[in-house]
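For this depiction, one protein chain was excluded, whereas all remaining protein chains were kept in their positions.
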Amino acid sequence: MAEPVRRTPALRRLAARLGGAVFVLWAVATLTFFAVRLIPGDPAEAILGGPGSQASAEALASVRAEYGLDQPILVQYLAQLGRLAGGDLGRSYALKLDVGPLVLSQLGGTLVLAGLALALAWLIALALATWSTRGGRIAARVGSGLEIVAASLPHFWLATALIVLFSIWLGVLPPISTPGPAGLVLPVLTLALPLAGFLGQIIREPLLTALESPFVLSALARGESARGVRWNHAIRHAAIPAISLSGWAFGSLISGAVVVETVFARPGLGRTLLNAVTVRDVPVVIGVVMVVAVAYILMTLLTDAATRIADPRTRAR
Amino acid sequence: GCTAEPDAPATGKPVVGGTLTYASGDAEPDCLDPHVGGNYPQALTGTQFLESLVSRDTTGTIIPWLASEWSESDDGLAWEFTLRDDVYFSDGSPFDAAAVQANIAHLQDPATGSSTGYLALQKVTGTEAVSATVVRLTLAEPDSALLESLSQPWLAMESPEGLARGMEENCAAPVGTGPFVIKDWVKQDAITFVRNDTYDSPPADAGHEGPAYLEKIVWRFIPESASRYAALQAGEVDVIDNAQPDTIVQADKGDSIQHLDAPRPGAANRIELNSGTGPFTDPKVREAFIRSANVDDGVASLFQGTAKRSSSALSSAEALGVSRPKLFEYDPKAAGKLLDSAGWSETDADGYRTRDGKRLTVRFPVSTNQSIPAEQSLFEQIQATAKETGFDVKITPMDLSSWYGALGSGDYDAVSAPYTKVGPDVLRILYHSDGITPAPSGYFANHAQVNDPTLDELLTEAGRESDAGKRKALYTEAQDRILEGFYVLPLYDQQNHYLLGADVEGARALPTVSTPTFYDAWLSR
Amino acid sequence: MSDLELQAELGLGARRQGATRRPRRIAVAEGLAGAVALFLVLSAVMPQLVAPGDPLAIDPLQAFQPPSLPHWFGTDESGRDLYTRVVHGTGNSLLIGVLATTIGLGLGVLLGTLAGMLGGFVDFTVNRVLEVLFAFPGLLLALLVILIYGPGVATATIAVGLSTAPGYARIIRAQLVQVRSSAFVEAATVQGLTPRRILARHILPNTLAPLLVLATLGVGQAIVWATALSYLGLGAQPPAAEWGAMLSAGRTYITSAWWMSFFPGLFIVLTAVTATTLGRAIERRMRHA
C-alpha cells in the first residue's frame, strides 16, 4: 500500500550526522591515546632515537619535560584532546616533523590507491556477476567460484604472484610503484581483486533475485531486451547492498594498503603507520588513526548518499 | 656477472649526466645527519653528500681525503691534521679548521644524541685551530684507532652554518662537501640527490677528479627484498642493496646484473653467548653449544656460496682479524660430553638436557629489523642442530624496541647484534667489561658480558699502541682470549651485497664501511 | 547502512517468501569441499598420519629442492620437507582460524545480544562502540594489540578475533532485532508465553542458528587475516610450521623457489574456499529447511 514519502529536515539530519562524527572521532582519539600508553617502552626514549641510542638520564628527563610526558596521564590526555580539537596532531617522535602535514602528505597516495581499487573492484565484480548470471549454470558456478577464490587471496601473496607474472615473466609492468600510472596498476589490482570477489558475492544473490522479479518480467513484456533489463533494472538493485558495504570495504582497503604499500614500496598512510608502530612513534600512530577515522566517516557519508541516490526508498527513512 | 670489482677501472668513456635510481632495503633514516645517532642507513645516504677527513683504501691503509696529511705527537696525545684549502661546503662556506672544530664539538655535544661518533671520539678532549688549514686534536690517552674512526661516515664533516640551523633543519638536509647535494627528501618515499657542480675533493683512491658524472641520484626505500630485486630486473632501479643470496646467485649466472660484494668491516656476524647469567656462565656449556651448532652446512645452503663461514671475531675486511676454524667445528659428540661434565646429564621426554629438573633452555631474542631472512633461517638451523645435543633454543623474533628491551633487562642467553666500525678497536667496544654497564637507556655493547680483566688490559693497551707490530700482537692475543673463551659463535662476515644494472659503470664501495659511492659512476645507456 | 541491510547483504536470515528452490542434491563443489575439509581436519588432528615426517627436521644439503617424488612440495631454505610442514601447519592455522573466529563471535554475540535484547541506552551505547570500532581498520586494531602484547600466535589470534568482533556484533544485533519483532514472537506473546520462555524457545535459537554459517565463513577469513600478520612479522614465530609464516618466508625466495610460497598459499586459499563453500552450503540448506 502506498506509504507517503516523509523527509526528515535535512538540517536536522546533518546535525545528527555531525554529532555522530564528532563522537566517533573523540572515541577513536581517546581509545588510541590510552591504547598507546599500554605499549611497553618509554616514549622519551623513542623521541631520543629509540632504545639503541645511549640517551643519558638528563636527556630523557629534559625530553619528558619538553613533551609533557612527566605530567599526570589525565593532564596529558586533556592536552592531547585540546591539541586535536585545534587540529594539531602533534610532533612525530622519530621523524621530528609535525604529524599533520606528514600524514596529509601521505594521505593522497593512499586515497588514490584505495579509491582506484574500490572503483576497479566494482567494475570487476559487476562484470563478473553480469557475465556469470547471463550464461548458463556453468558460467554461474565458475563465476561464484572465482569470487570465492578471489576473496580468499591474501594480499601479499597476490602481490607477489602479480609481480612475478607481470613484471618478471611478462615484463610489462613495474614491480614497484613509479610516478606514472603504470606503477599504480599492480598495487591497485592487488587491492581490488579480493575486494571484487567479496563484492561479487554480495551482488550475485540480489542480482539473481532482481532478474527473477516481476518488474523484470514486466519490462520484458514491454519489449525490453535481456541486456536492457540487466542494465536498466537489475544492476541497480543488485548494487545497493554492495554500495552500503563500500564504506566498510574502504576500511579494509586501508588495512590492505599497509601490506600493499610495503610490497610495492609506495609512500602512503599504511607504510607510515607500520613504520610508526615499529618505532613506537605515538603521535604518528594517533595521527594516522585519526585521519583514517575521518576518511572512514566521510566514506560512510558518501556511501549513504550513494545509497540514497541509487535507492530512493531509503530517503523515506 | 661479477664485473664491478671495487677498483676495476670502468671501461669506455664515461657519459656525463643521467639519473641513477638506488633502492635501499635498509630502513629510511629518521635524520640524514649521521652525527645524530649514527647507524648504517645514515652512513649509506651520508656517503653521497658528506666527506670525512680521511679514508681507507682496500689494503686497509688510511689515505688522505679532506685532510691532506696528518701527524701524531710522540706521546700520542695530540694529532695535527692539515686540511685541503680549496674545499667549500655546498652552501658556499669554506671548509677549514674551524669547521672541523665545530663538527667535533657537535659530535661531542650530548644534545646531538650521537652514539657511534660520540663513542669514536671518546678519547678526544680538545680541538684547536692552529691555522685556517691546520687543526689539532688533544687526547686523554693515545688512540691507535683515531684515524680509522675519523674515516667513518658517521664522523663526516658538515657545514658549521648548516649545523647552526638547529637539529631539525639539519636532519632534513645536512650540508656537506660531497659530490652530491640533497635536493629533496619525500619522507617514506625517496631522497633526491643532485650533482654538486663545484665539487673537487674526492678521496685519494677515486677514479677521476672534478664533479661527478651522474646528474642525479634517486634514493628509494623498498623494504621488500623480492620487490627490490624485481625492480632491478625490470630496470626500474639501477642499484639495490641487501640482495638476497638466491638473487645474487641468479645475478652471477647471467650478464644483465652486476654484483658488488663488500663485506662490512668491524665485527663478524656472530652469536654472542651471555656469560653473565644463565647456563652460559659455564664455559663448558658455551663450548658445548658452539660444538653442537652446525653452521657450516647452514651457511653453505642458505647463502649459496655468497658468504663464507667465519671463525673470527672480526670481519674479513679487517687486516688484524684472527681465524680459529678448529674452535668452531661441528662436533655434537664432544658437545654431549661437555654437557655431561657440566652436570646437564639428564635428558627429558622431549630430548632436552636437564639439570636438577631444569631444562637447558637458551633464550635467543632476534631482531627482525637487523637480521635478514637468511640469517633468521640460519638461527633456526642452529636451533635444530643444537636440539640434537639437547639444547632448547627459544628463538623469539622481536621488533627493534622490544629487542633492546630484552637485552637491557638481561633476558637473553644468546644474541646476535651487528656492529660496524672501521678497525679492530671494535673489540674494545664489544668485549671490554666497561661495556657491561648499560647506559641510562639500557643500551650496552658487551652482550656476551665478558668480564675478563686480562682481556680488558689487552684491549686498552692495544687501543693506545701506535706501533703496528705491537698492536697486531696485542689484538691477536685479545682475539684468542675471546675465541677460546667461547663467548661468541662466529657465523660469517656482515653481508653487504649490491646488485647493479648492467649499464651502471664505475660504482664502488668505499673501503671504510663499505657504503657505495657513485662519484665515479656513470650510466652507459 | 541499516543493520537489516547489512544482514541481508551477508545473505543471513533471508528467508525469502515462497523460496522453495531446495538444493536438489549435493553439488560437485560441495562434495569436493567436504573432501578437502576432511583432509584438512585429519591433517590438523593427526598430522603424523598424513605426513609421517618431522616438520622441523632440517637438512641443509637438501635445501631449495623443487617438488619431486621424495619431496612432493619441494623443500625450504633449511631443507625441511614442505609437504610435511604444510600438513603439520594445518593444526596451527586452523586453530588460529577457529580460535579467532570464536573470540570474534563470542564478543560479537555478547555485544550484539546486549544491544539487541536490552535495547534503549545499552543498544545506543553498544552501537556507538561498534561504530567506533568500525572506524579502526581491522589491521590497525590488530597492530595495536600486537604492540601492546608482543607478536606471536596467541596475540595474532586475539588481534584477529578482536578486529572481526564488531562485524559479528552488528549482524547478531540486527538478527536479534528482526527476530524479536517478528510475527511469531508476537504470536507467542498472544499465546501467553512468559518473556523468558519466548527468549529461550524462540528468539535465541532463531538468532544463533545462523551463526554457524557465519562461523564457517569467518574461519577462512581469519586465516587469511592471520597470514597478513605473519607476513608483517607479527604472527606465528619460527620455526613453527604455520602457513602464514611459511608463506612470508617463501616470499623472500620467490624468484628462485616458487614452491616455497606456492604451496602454503595454496592451502590458505584452499581452506578459505572450503570453509566458504561449506558455509554457503549450510546456509542454503538452513534457508530452505
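Chains here go by letter, A, B and C, matching the order in which they are written, and residues are numbered from 1 within each.
FYI, a contact is a pair of C-beta atoms (placed from the backbone, for glycine too) under 8 Å apart; a residue touches a chain by one contact, two chains touch by 3 or more.
Just so it is clear, contacts and distances are computed from a predicted model.
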Hidden chain of the complex, named as in its UniProt record, picked from "Dihydroorotate dehydrogenase B (NAD(+)), electron transfer subunit", "Ion-translocating oxidoreductase complex subunit G", "Peptide/nickel transport system ATP-binding protein" or "ABC transporter": "Peptide/nickel transport system ATP-binding protein"
Visible contact partners (per top-of-document touch definition) of the missing chain: A, C
Sole residue of A:23, A:215 or A:231 that reaches the chain not shown, by the stated touch rule: A:215
Residues of chain A (touch criterion as defined above) contacting the omitted chain: 1-8, 213-215, 217-226, 228, 232-233, 236-237, 310-313, 316-317
Positions on chain C contacted by the hidden chain, ascending: 15, 17, 20, 182-184, 186-194, 197, 201-202, 205-206, 209, 288-289
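We take it that only the chains that are shown with their structure count from here on.
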Distance between the centres, which are taken as Cα means, of chain C and chain B, whole angstrom: 45
Per-residue multi-chain contacts in chain B, two or more chains: 224, 226, 230, 399, 402
Overlap residues in chain A, where contacts from two or more other chains coincide: 40, 160, 163-164, 168, 262, 280
Touching residues (chain side chain B, partner chain C) in the complex: 224-226, 229-230, 244, 246-247, 249-250, 294, 297-298, 300-302, 368, 373-374, 376-377, 380-381, 383-385, 395-399, 402
Chain C partner contacts - residues on chain A that touch it in the complex: 20, 23-24, 27-28, 31-32, 35-36, 38-40, 141, 145, 148-149, 151-157, 160, 163-164, 168, 202, 205, 209, 240-242, 244-245, 247-248, 251-252, 254-256, 258-259, 262, 273-274, 277, 280, 288-289, 292-293, 296-297, 303-304, 307, 317
Contacting residues of chain A [partner chain B, same complex]: 40-41, 45-46, 48-60, 94-97, 102, 105-106, 160, 163-164, 167-168, 171, 174-176, 178, 262-265, 267-268, 271-272, 275, 278-280
